[in-house]
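Before any comments, here is the structure.
What you see is the complex with one protein chain gone and the rest in place.
Chain naming follows the written order as A, B and C, and within any one chain the residues start at number 1.
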Amino acid sequence: MRKFWCGFFIFWPIAAVVYSAVSPQFNWWFPGPSVTELGQRIDNLFYLILIIVTAVFIGTQVALGYVLWRASHSKAERAWFTHGSHNLEVIWSVVPSVILLFLALYQMDVWALFRVQSFFPKEALNAPVAEVTARQFEWRIRYPGLDEHGVPKKLHLKPQPDDLYTVNDLHVPIGRPVMINLRSDDVQHSFFLPHLRIKQDAVPGQIIPIWFKPERQGNFDLACAELCGWGHYKMRAQLIVEREVEFQAYLQKLRADQNYDGHATPSAVAKKDE
Amino acid sequence: MHDDHSHHEHPKYALIFAALCVFTLISIMADVVQLPYAVKVVAVLSVATCKALCVLAWFMHLKFERAWKYVLLAPTTILALGLPLALMPDVGEHYYTQEVPQMDDYAEHLEHRKHAAEHHGEAEPE
Amino acid sequence: MSHAPSHAVPPIKMGLAIPNSKLCMWLFLGTEIMFFTAFIGTYMVLRLGSKGWPTDPEVTHIRVAAGGINTFVLILSSYFVVVAHEAMSLKNFEKARAFLKWTFALAVVFLGIKSYEYYGKIDHDILPGHIAENDQQAKYKVLKESEKAVAWRLDQLVSKAKSLNAFEKLPEPANDPSKLRKALVDAAGKLKGSDKPAEAAAAEEFKEFDEPDAADPSKSTMFSRFKAMKKDIQSETVPLSEIQHQLEGLKSNEQWGFVFKSVHEPHPILYGNIFASCYFLMTGFHALHVIIGMILFAIVLKQPKLEGWHDFVENSGLYWHFVDLVWIFLFPLLYIV
Partner (left out) sequence: MSATGVALEHGHDHDHAHGAHGHHELSFVKKYVFSTDHKMIGMQFLFTTLLMMMVGGALALGVRWQVAFPWTSMPLFGPLFAESGGQISPEFYTMLFTMHATVMIFLVIIPVLAGAFGNFLIPLMIGADDMAFPVLNMLSYWFMIPAIACFGLSFYFGGAAAGWTAYPLLADIRAAAPSSGSAQTFWLLGVTFVGVSSMMGSVNYMTTIINMRAPGMTLFRMPLTIWAMLITAILQAFALPVLTAAGFMQVFDRLDFGGPLEGIHTVFFIPAGLVVNNADPTVGGGQPLLWQHLFWFYSHPAVYIMLLPAMGMVSDMLACMCRKPVFGYKPMVFSMSAIAGLGFIVWGHHMFISGMNPALGMTFMLSTIMIALPSAVKVFNWIGTIWGGRLQFNTVTLYCAAFISMFIVGGLSGIFMAAVPVDIYFHDTYMIVAHFHYVVFGTTLFGVFAGIQFWYPKMFGRKMNETLGKWHFFLSFIGFNGAFFPMHMLGIAGFPRRYADPYIHPYLEHLMPLNQFITVSAIIMGFGQFLLLYNFGTSWFLGEKAGRNPWGANGLEWSAPSPPGHGNFDVPPVCYRGPYEYSNPNNPDQDFWMQTDPPKSKKKPEGDAGHGH
């Protein structure tokens, strides 16, 4: 029985490591490589921590298995009588604390880049692309109106008459930093873009800027990650990253649809506008 | 269960009481006399702290207790000061734009009215 | 049994040289400090984090004098507790009892002054959740309250009409206000010439709900003037001062002004609700502690003999000083700053 239980405590960490190692093959892993560079840096941090943690995990579990095996097979009449070792205590306090301190300090700049406004790319900070307002249970999106050349105006904090609106469908251009003003109408929500590794709570009464620089075209999921009521799970929207021209065209189509007077077909209006 | 220290020198409770009354008067005076706001705040809060210390030391006999009082009161004191301090950067100040439509509009509107009133040289309405 | 002195046991008392009850009281006060820290800290940061805060005593109905007197009252009561405890130590129980009675009486005074202050706030409807924060809300508040008042008056008159059998037939459906109003006006016509004074008076009252031509203001009734005000409020362009004026007009009517007695003077307070929330929360919980303290003293005072109650008095005293201590901070924070 001793052997069985020692094996048990040695076997399970091995199983855990093996399981983790094969998980990416089964797609039980990140939903694809990050779409933003910042997300890539988050992934890198994740892998760095994963390495440290795996080492610690294996080290401690092996040590645990080993001492269990030794102690349960001990032939000595008496256990080793010791109350501890000062030197060991110092070693195993100092070594982890160095590692931990390094970890803590090493990540500061990614965080600063993501959240501290003075680190935001200037061009994004001054020209938010859209305002996203969360409410039970949808995402309302407001783009600034377009000027006579079809170029987006500046986004005002307060709604303007010529603003463009959509729901659950956020289009952004690729290749340049995009800033979004995040708001909430009712309760807290959270703006979660798993493929971009971005998450930020929307807090009623606050306007929180988020920026990201998408580097891959495509449709990505936008989910809500803060419990906001029974429909929390169904606050599903999509983020569509497209080329600048497509994006501009999209905004124009939006304007056309919004100005549609009910007579011409919408696409006809769009054509007329172009 | 009579503790041994109940026969210490009788502190002059009446004196402490008088001091507390004086402190109270000072804080009321601080309100009556027109002081700059910051000065007033600092003044009344320090007076309150003095009063609190008087009550703690003499009325609550802490002056006559042994060292346990430090062990017992230090954590609470630190936490009691720390909690509001820790809330400051988030609730007392705002990193992000606060948006309170009703109030913002109204505050602006009041501001306008005040300016208008000054302009016309008449008393503020209300 | 294990406390029974056994000679084999070296008589070492572990722990602190204070009674368990006192230790426990101090620990409990530690938790109480954290409890009030949460409230006071909340108040401070919320206030600092707001762009405005009502401080004008005309608006907030905060009376420094009342607060100051209450501070004095609590300090004095604290003093009495301390000398009561002193007297208990000296086994001078009757003196202690007298001092405790004073403490109790002062606690009553404190609560009295507090309720007077609360009364003032309630009277002016400075209650959390009730306060208009801008002109628009203030106007709508007037509307809501006067609608309620008018409905109340309608109810009253309908029952009166019923008791006088003044209705020819009950309107259908019986709860439609416009029908009821019409029925009242009809009833007024019917009763007008009655020789019974009660009926004649009632007829006058029923006319309040008449809706004469708007063209002639001299013929206006209670209801028509209420409707005029309602229209003004709903148009959202008439300034608050005008509404205020109209409301005053309504209230000052000799005949039926009392109907609008329950309508509060509209005065919007920027950040008034959060202010009132903090005020009532802190003073309310403090008052609750005062009441608990009074119960403690009442227990002592009920005892025929105070012998053996020394520790109890000491501990309730500690508690009472703590209550005093909280007020020492609440006073400047709420009344002065």
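We adopt the following convention: a residue touches a chain if its C-beta (ideal position, glycine included) is under 8 Å from a C-beta of that chain, and two chains touch if they have at least 3 such contacts.
Source: prediction; values computed, not measured.
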For this session: Decide which residue listed in B:A19, B:V41, B:L56 or B:L83 touches the omitted chain of the complex.
Result: B:L83
For this session: Based on the whole complex, identify which of C:L240, C:L296 or C:L333 touches the chain you can't see.
Result: C:L296
Problem set entry | Residue of C:A132, C:L154, C:A202 or C:L250 touching the missing chain in the full complex | C:A132
Exercise. Can you name the residues of chain B that touch the chain not displayed here?
Worked result: 75-76, 79, 82-83, 86-87, 89-91, 93, 95-96, 100-103
For this session: Using the touch rule from the top, list residues of chain C that touch the missing partner.
Result: 1-4, 6, 8-16, 18-21, 23-25, 27-28, 30-32, 34-39, 42, 45-46, 49-50, 127-133, 137, 140-141, 144, 271, 273-278, 280-281, 285, 292, 295-296, 299, 311-312, 315-316, 318-319
Seminar exercise, completed: chain A positions in touch with the non-displayed chain are 1-2, 5, 9, 12-13, 16, 19-20, 23, 26-31, 39, 41-42, 45-46, 49-50, 52-53, 56-57, 60-61, 63-64, 67-68, 70-72, 74, 76, 78-86, 88-89, 92-93, 96-97, 100-101, 103-104, 107-108, 110-112, 114-116, 135-136, 185-188, 190, 192, 194-195, 197-206, 208, 221, 223-234, 236
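Keep this in mind: only the chains that are shown with their structure count from here on.
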Problem set entry | Chains most often in contact, by C-beta pairs | B-C
Problem set entry | Distance from the mean Cα position of chain C to that of chain A, given in whole angstrom | 48
Seminar exercise, completed: Flagged in chain A as touching 2+ other chains are none
Problem set entry | Shared interface positions of chain C, touching two or more other chains | none
For this session: Note which residues of chain B are touching chain A in the complex, please.
Result: 94-100
For this session: Would you pull the chain B residues touching chain C in the complex into a rising list?
Result: 1-4, 6-7, 10, 13-14, 16-17, 20-21, 24, 27-28, 30-31, 40-41, 44-45, 47-48, 51-52, 55-56, 58-60, 65-66, 68-69, 72-73, 75-77, 79-80, 83-84, 87-88, 91-94, 98, 100, 102-107, 109-110, 125-126
Exercise. Where on chain C does chain B make contact in their complex?
Worked result: 16-19, 21-22, 26-27, 30, 33-34, 37-38, 40-42, 44-46, 48-49, 51-52, 64, 68, 71-72, 75-76, 78-79, 81-83, 86, 89, 133-135, 137, 241, 267-268, 270-271, 310-311, 317-318, 321-322, 324-325, 328-329, 331-333, 335-337
